[in-house]
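In this view, the complex is presented without one of its protein chains, the others remaining in place.
Let's turn to chain A:
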Amino acid sequence: MAFYDKLFSALGLSEWCGTSDDKAPLSLADLAAQAGGEEASGPLMPIPSFDNLHESCNRIWQSRDVTNGIEEGFLAAKPVLKTVLDPITQPLSWMLDGALWLFEAMPWFIMVPLLVAISWYASRSRPVTIFVAVSIMLLAVVDHYDVAMQTLSIIFVCTTISVLFGVPIGIAMSKSDRLQKSVIPLLDLLQTLPTFVYLIPLIFLFSVTESKLYGIAIILYAIVPVIRLTDLGIRLVDQDVIEAANAFGMNDRQKLMRVQLPLALPNIMAGINQTIMMSLAMVVIASLVSAPGLGVNVLRGIRNLELGVGIVAGIGIVLLAVILDRVSKAALTRVDKTQVKH
């Protein structure tokens, strides 16, 4: 005799509910009750949840039907999604594989000086450049050079794609309040969704051996800040300067290229910095779905309780993060000409 029986009979729904011959599988609590031989005595008034109502009325779903429904719905949509998404995202796999191949095939005595040179070109800061050189050599000395390069190549591809898509989306959002209002909840969702949850639907859609699986997860997670800060940066451009641009007869394209984007550049660069950091965070988690790199070693450390392996790989990730952060921040300060003083 369940608590809500009276409710359904009072509503005259006993007929509709049908007899309580339970064909649905038992819940775990029921099994426990049967095994214990005791009456499942709940609280005084149980929460009117699906499971509790189901006990009184067969027609009501059980909560497991909800999760099953979502799963079945997704599986039903899967063939369509797959036919659409597979070809579109295929270039991502090629880019990731290509970058991985390139970063690994490049001999270290070319790659390391190249990375140092890029750091110098971007930051024009001697301490930062020296730090980059020392960090890479440290990684190389403990034989983590290859995995670090794999991680770097994935970040390189994913950040580039995030910027290529994120900046135009941000520009479009800054032009249209309606678009901004509709995109922001989506960005909130992408930013707050636990990182592991990204992987679940993707595993269903794509094979775990394809690199685009983790590529998509990283891009979805990392694209958010660059979109947000591009939108914000353009909206924050001094209205007086925009008015001057209008007064001298600039068209929309001239305004965008000559005024809005250059003045929003510090904000956009801050967004790119965040995007790089977030792809690094995600690339570690993506090692769960076969993303190569330092994350694999971290995972090995956890799985096999190899403390040393995990910690060395973890420190490697920290070094990479600091390198990427310092170089992109130094580049940011350099482009921010509005701060120039005497």
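Heads up, the rule we're going with is that a contact is a pair of C-beta atoms (placed from the backbone, for glycine too) under 8 Å apart; a residue touches a chain by one contact, two chains touch by 3 or more; residues count from 1.
The working rule: contacts and distances are computed from a predicted model.
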Protein name, per the UniProt record, of whichever chain is missing from view ("Protein translocase subunit SecD", "4-phytase", "Tryptophan synthase alpha chain" or "Quaternary amine transport ATP-binding protein"): "Quaternary amine transport ATP-binding protein"
Hidden-chain contact residue, picked from the options A:79, A:107, A:185 or A:249: A:249
Given A:66, A:118 or A:241, the one touching the chain that is not displayed: A:241
Touch with the omitted chain, as defined above, among A:263, A:283, A:313 or A:331: A:263
Interface with the unshown chain - residue positions in chain A: 238, 240-241, 243-244, 246-251, 254, 258-259, 262-263, 265, 337-342
